[in-house]
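Chains shown are a subset, placed as in the full complex.
Naming follows writing order (A and B), and every chain is counted from residue 1.
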């Protein structure tokens, strides 16, 4: 007598009659940069490039019309949240914004798997930002619909790494052969960890410039070493700046230092100014995941090498690409 | 000289030229389960069933394109808020999300009637969640546009009761003749109160299983008694589980108990596990309004009788139906 729905449908979202879904990422989760090879990246950037062309030519289009994104943010991130919202809306889809999770059923003690299984009743794809490492993988384990990791604590933030790499591709046309210098807090910055891993798929040379106490973790250096990536560590930018193609600046947080005098000296040493940049190539770019708090002087913003606001725009195209891909439309 | 707009328009929303509005709920408020008879419920579930078919076949459609829902939540409820947002978006409409009311004009002391009369200038329908009993009725008294009660304190949560009943219909195909067992906190749970009232329109048998201090209120038992509903009270699930068709589990909140030992013993006694469910029918369903915090073990989730996540999905269809109905499109 009962007409049970199957308790668990297959992993892929429902396919309405007559609709064609394509693409290697259809129904997939985006959890970690480790899941991508070079071919995947070319595929993603190819779609992202098309998105850019479409946005520049016609603004928006209805590729994901009728699709709903649940934007589930357990910690605030205006930048990332807005970027995904815009990406979904530029594709004609809708967004369920969930920003105040602390006050809601989660606050009442609901588990992440239950929250995700509820939201997938309402949405076609879930973007998740969570303070705990591994949260996205846990969510993906329970969800039938695709999960996109928008940052899980000190863990991963794969869409940031993808947009960083797409920025390099978009600005400099290629990755192989480049010298990438990472500057600032390389110990705690998940951004540089993920980007370093993605870059290790290419033939690049990496420079790490940081204070002693904020060096790139040895396990990441070892991981890239095995892949044959040339990596060098420095405490000063001076010697590497002249031959750097990509300078990736990150914020050095005061809280990391026990000795505030040490912080002040370090902070001052790593500020990018027009004067310092006179030693850099004419054709190179300066990137920053933003927000910045003094690491790059405002005077440098008008330099054509200042790529950090364009970086935000590349992020939009990458996120449009990812949403279209996991929903089978690219 | 003045071209006054009429100070109060008629109760029904404005009807653009050439548009046909139909349906018995057009322009009506949804405030209480008490406003429905069996014929109403059949009508609602008929529309909800159509919504389900449309969503499964084509995902979304533009029945409410151009309509705007003001989602006015004076207290947080991710689940209900997301459900209404998704319902409106799946019908092609738009949503004004208002979740931080505590910081806004209400915090400045504005009265609910003024807030509602402001919002109806911007929206076509208002969904209201409010901590005070009777808030929705008050809002409806002042509003020209339809109000849907999404929970008013310990008062009503009619759309929850409707989705609960629609779940039963969807899973078991009928209601007459069923034995429904309600478990847990039957004293404070407005969910079970509203559902019991709705079920009293049918030929059902009700079992109430709860600790002594959390029994179903006597006024509800009296109300259903008058309608000839057979109701029995228990403190243990054991004897009634074997012949239960619908087991409706609710959360027992620690705060209700003065004696914490008593809470611990009760809490343990009412946990649904695969082992306990061996005594239940093969064809029955377990429901829960969610969030759960231990009342149903995760191991039971994969049992086909576990209907609580499907219940969320039925909720989407019911809310789509209600929105379409009060806006004259169904």
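Just so we're on the same page, a residue touches a chain if its C-beta (ideal position, glycine included) is under 8 Å from a C-beta of that chain, and two chains touch if they have at least 3 such contacts.
Everything numeric here is computed off the predicted structure, so don't read it as measured data.
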| item | value |
| --- | --- |
| Homomeric assembly size (copies in this file), of which only 2 appear in place | 3 |
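Note that only the chains that are shown with their structure count from here on.
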| item | value |
| --- | --- |
| Whole-Å separation of chain centres (CA-atom averages), chain A against chain B | 39 |
| Residues on chain A engaged by chain B in the complex (per definition of touch) | 1-5, 7-8, 14, 16-17, 65-68, 70, 94, 96-101, 103-110, 113-115, 117-119, 121-124 |
| Residue ranges of chain B touching chain A (in the complex, touch as defined) | 56-61, 76-79, 82-83, 85-86, 89-90, 97, 99-100, 170-173, 283, 285, 290-293, 298, 301-304, 306, 309-310, 312-313, 315-316 |
